[in-house]
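Only a single protein chain was left out; the remaining protein chains are all shown in position.
Coming up: subunit A.
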Amino acid sequence: MKLRTILTSAALSVGMALSAGAALAHGKGMMTMPGNGQTVGADTKVMHLMFTDPMQITTVTMAAPDGKTYKINGPAANQAVKTWEGKLPKLAPGSYKIDWRGMSPDGHPMNGSFAFKVAN
């Protein structure tokens, strides 16, 4: 009983370590445009999410300085793309935050966010 329990416990711990180690790898290799913390002009019309592998982007929203949250439209959620281009609404000076959600090629749900500023 004791040996069995020791081995089981070790295996469960290993399984948990495994899940986390591999999970963290999903956050690598992604870029955005505008970049996080970047200041852009008010004439910026589009945003991009760029991945090393094709991703299905399901929802992108933008929190604007006027307190409103805008849905950003781009490629359909059932299309896997390496570069997702979304059309931005007319930008006023201030701070913006983009939140996105999607699914990686191996089916993992993903999300992330980044912020940028629009210059006066």
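The rule we apply is simple: contacts are C-beta pairs under 8 Å (C-beta built on N, C-alpha and C of every residue); 3 or more make two chains touch, one makes a residue touch a chain; residues count from 1.
The rule is simple: contacts and distances are computed from a predicted model.
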| item | value |
| --- | --- |
| Per UniProt record, name of the chain withheld from view ["Xanthine dehydrogenase molybdenum-binding subunit", "Copper resistance protein D domain-containing protein", "Amino acid ABC transporter permease" or "RagB/SusD family nutrient uptake outer membrane protein"] | "Copper resistance protein D domain-containing protein" |
| Residue in contact with the excluded chain [from A:N36, A:T52, A:S95 or A:N111] | A:N111 |
| Touch criterion as defined above, residue of A:N36, A:T59, A:N73 or A:S95 at the omitted chain | A:T59 |
| Positions on subunit A where the hidden chain makes contact | 1-24, 26-27, 30, 56, 58-59, 61, 76-78, 99, 101-103, 106-112 |
